[in-house]
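Removed: one protein chain of the complex. Kept in place: all other protein chains.
Chains here go by letter, A and B, matching the order in which they are written, and residues are numbered from 1 within each.
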Amino acid sequence: MRLELVRRPRQSALFSVLSPFIALALTLIAGAIMFAFLGKNPVTALYYFFIEPLLEVWSLHELAVKAAPLILIGVGLSICYLSNNWNIGAEGQFIIGAITGSILPILFPEWQNAFVLPLMLLMGMLGGAAYASIPAFLKARFSTNEILTSLMLVYVAQLFLDWLVRGPWRNPEGFNFPESRNFHADAILPEILPASGRAHWGFAFAIIAAVLLWFVLAKTLKGFEVKVIGQSPRAGRFGGFSRARMIMFAFLVSGALAGLAGISEVSGAIGQLRPTISPGYGFTAIIVAFLGRLNPLGIVAAGLVLALSYLGGEAAQISIGVSDKVARAFQGMLLFFVLACDMLIHYRVRLVRSPVRDATAFEGVEKNA
Amino acid sequence: MNTTLDSGRAPLLQARGLTKHFGAVTACDAIDLTIAPGEIHALLGENGAGKSTFVKMLFGALEPSAGSINWQGKRVEIDNPAAARRLGIGMVFQHFSLFDALTAAENILLSLDTDEPPSTVAERAREVSNAYGLPLDPYAHVGDLSVGERQRIEIVRCLLQDPQLIILDEPTSVLTPQEADRLFETLERLRAEGRSILYISHRLEEVKRICDSATVLRQGTVVGHCDPSKETAASLARLMVGDEVEGARRQPKPVEAGRRPLLRVKNLNRPAAHPFAVTLHGIDLTVHENEILGIAGVAGNGQGELFEAISGEATQDQPSVIQLCGTEAGLLDISKRRRLGAAFVPEERLGHAAAPNLPLSLNLLLSRHQTDGSAYIGSAGFIRNSALARAAARICEAMDVRKGAADPAASSLSGGNLQKFVIGRELDRSPSVLVVNQPTWGVDAGAAARIRNALIALARSGSAVLVISQDLDELFEISDAICVMHHGHLSRPVPIEEATFEKIGLLMGGSDASEPGILEETA
Partner (left out) sequence: MLESILITIATAATPLLIAAMGELVVERSGVLNLGVEGMMVMGAITGFAVALSTGSPWLGVLAAVVVGAAFSLLFGFLTLTLVTNQVATGLALTLFGLGLSGMLGEGFVGRPGVKMANLDIPVLSDIPFIGRLLFGQDPIFYLSILLTIAVAYFLFSTRAGLKLRAVGDNHASAHAQGINVIAIRYGAVMFGGACAGLAGAYLSLVYTPQWVENMTAGRGWIALALVVFASWRPWRVVAGAYLFGGVTIGQLHAQAQGVGIPSQLLSSLPYLATIAVLVIISRNRRLTLMNTPASLGRPFVPDR
């Protein structure tokens, strides 16, 4: 008995749509088993995890707060992964973007007017893009593995932020806590609907970015270039597309979006710089990108699903006493299932019972006329 | 030569009703084949007829869907290559299964099911190779060897196991005519020892020369058994293809044909880009309007590198090295060279000429987005899908491309049909210069004839065509002159009226280019 994979002549359109849902379903089942192992009622646990956070308006706002950085980063990553550039350092680009975007309110707190916020956002994007250009340059020029370089830079960025908020940027009025000064009002990213919740404009940026990038990928020559270079680099070169330029383009775009996510999170949700400003958004966004099948519109939905898992983790901690780290385990499992189910798009699975050796079974096979 | 039927000896191998399905596709359909001991048996058929699939079943690399194999009179199940080797069946693949990173001896050791120490194996290999006229150094790294030398490793490896039947899959496709002669001597020696050879080929002259009997396959079934010595090349071809195939019609160049050079390469030097690449030395060539220049040569002598240098996938340091339609193009990339009026068709279809997972319409865009931008790309880079689809359909009709759906992925087309599309895509632009590498490799005879005629037509309409090909027959059919690539050097062109297989074969083997008689200046 063995598993045999038969390649489909064409990618299955049905499974292209179905596979994320199958993956989600399998994750829920696995999660239920996990909860049972932890001694909790699986049904109530799943309810508190996935349903409860959706029942209140303020909670939906929290969902948008968590989803905004996931979608922004995820959309940028889709351009990278589609072009076969494995940017794993989005977490670092997020942090550096947050830092460069915070220069104005922290170093020049007296300068307060309507230009501050747009400049902050712009500087955040530039910072993220600049940080992403390091692994990009190393790959384009020296063919250095971008997975390892971008990842190492995440640790460097985290340490840099830690040093800044404990050292030169520490809040002078802050009683020696490791945090920066609080941002003044002109430096705060406003909420979209302040009356009903905390969701800030970062969520709007995320939706706009998703729609824009979807359009570019699906309808324009640039999107064509991204896909060709990713799938068949030699054909891309034959078509006149430059591998080095695409590396820079993909990393700069995703770095800028990660940087935007960083400064939006800091100026919208937190209001200052702290040693930790991200519960691993840069890494969870990788899962978002794959769950969304590297399609920016799918990534919007996937971002909301994974944001839900964050909220669910916090909610389950309060209501049934499970560690909030359960969310991370869920997210990891989800990615496994997404990858496994994606295989169904390209291959049909056959269970082969025994070797086809019996000649008698095939006696009398008709020859074609 | 003995025929199998009246020798009175028991057959060595008998395949009955051997069938193989790959999903919905039937590659081999109830094939019967009999080989006697001490016989060289040809398996004829064009590309796609099922020859490779059939022999892979004999060698245990594929599991038959149905049918039986009898070896020395007894029914056998050949589960894997090791079992085949134990029976006494050896195989030399068309595409060698060698490991570049290992030495020749290590490669041989891997395929022997023996406990002998490596040094013994290496010495045995050396002895056998010398005994059969195919000398090799067991300690050389395969990555450093030429194609001909690699084939020797494959053959020696096979011979070390004392096989009774040796299967050779298109062995001469990678050899110069002189190397092929040496191979035939080896085969005749083996036959004299009582071993049998199953010789897969589509080269009819060779088959007539050395084979005792032949089985002809067409589209997965047997269409005939015969004695090649009693047939003509034409009758064999008819059996293989099924109907009269028009050879390419090479018309003589019209007297008033222009002599403007449209493609000029002057002193092109290109260092090898990586350890397995070939360095190009001082390449000079000129292709005029109305002319087809052929470049012959065995694979691995720098053809791919030359193609990339001319196409602009690898640019040069000096603008004057390449001239296209009178403009110095050395510094220009491929898109700019296309805009000057040049078109290119590389050797590898899937992955280079076309992106496998993209539909034909987008593959059309691949090589035309700079030259035909306004037709297919709107403002802001918007792709005009309907215009592309219409153009792709037009090309498919013009070149008779058979496909399963209206706009299928490139990978779903057969090799011949995809090649027709790829060439049609470039011809659709009416380029002034066309450079094509291996135009009909792996393509069935009907499509190949169509492609060759299209190349001739393009040349006669005023363009310059450069054809790089390993198929000497093809080059002799369509070229106005032939040069030869060897180890990164290009010989001077030999006009077709003066070219013979022997001359070209000597050049392919690297004989001294200054030999008198080979390099007369063209008029």
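The rule is short, and it goes like this: contacts are C-beta pairs under 8 Å (C-beta built on N, C-alpha and C of every residue); 3 or more make two chains touch, one makes a residue touch a chain.
These numbers come from a predicted model, not from an experiment.
Asker: Give the residue, chosen from B:102, B:299, B:331 or B:457, that touches the chain omitted from the document.
Answerer: Spelled out, the listed residue whose C-beta touches the missing chain is B:102.
Asker: Among A:94, A:183 or A:283, which residue is in contact with the omitted chain in the full complex?
Answerer: Per the contact definition at the top, the residue touching the missing chain is A:283.
Asker: Can you tell me which of A:71, A:299 or A:335 touches the chain that was removed from the display?
Answerer: Per the contact definition at the top, the residue touching the missing chain is A:335.
Asker: For subunit A, which residues reach the chain that was dropped from this view?
Answerer: Residue positions of subunit A that touch the missing chain: 3-5, 7, 86, 88, 138, 142-145, 147-149, 151-153, 155-156, 159-160, 162-163, 167, 283, 286-287, 290, 323, 325-333, 335-336, 339-340, 342-343, 347.
Asker: Over the whole complex, note the residues of subunit B touching the chain we left out.
Answerer: Here the touching residues of subunit B are 22, 60-63, 80-82, 93, 96-102, 106, 109-111, 274-276.
Here is the rule we go by: only the chains that are shown with their structure count from here on.
Asker: Of all residues in subunit B, which touch subunit A in the complex?
Answerer: Those in contact with subunit A are residues 17, 19, 23, 26, 29-30, 63-68, 77, 221, 311, 313, 333-335, 338, 344, 346, 348, 351-358, 362, 365-367, 369-370, 377, 380-383, 404, 408-409, 412.
Asker: Provide the residue numbers of subunit A that touch subunit B in the complex, in ascending order.
Answerer: Those in contact with subunit B are residues 6, 9-11, 219-222, 224, 227-228, 231-232, 234-240, 355-357, 359, 362, 365, 367-368.
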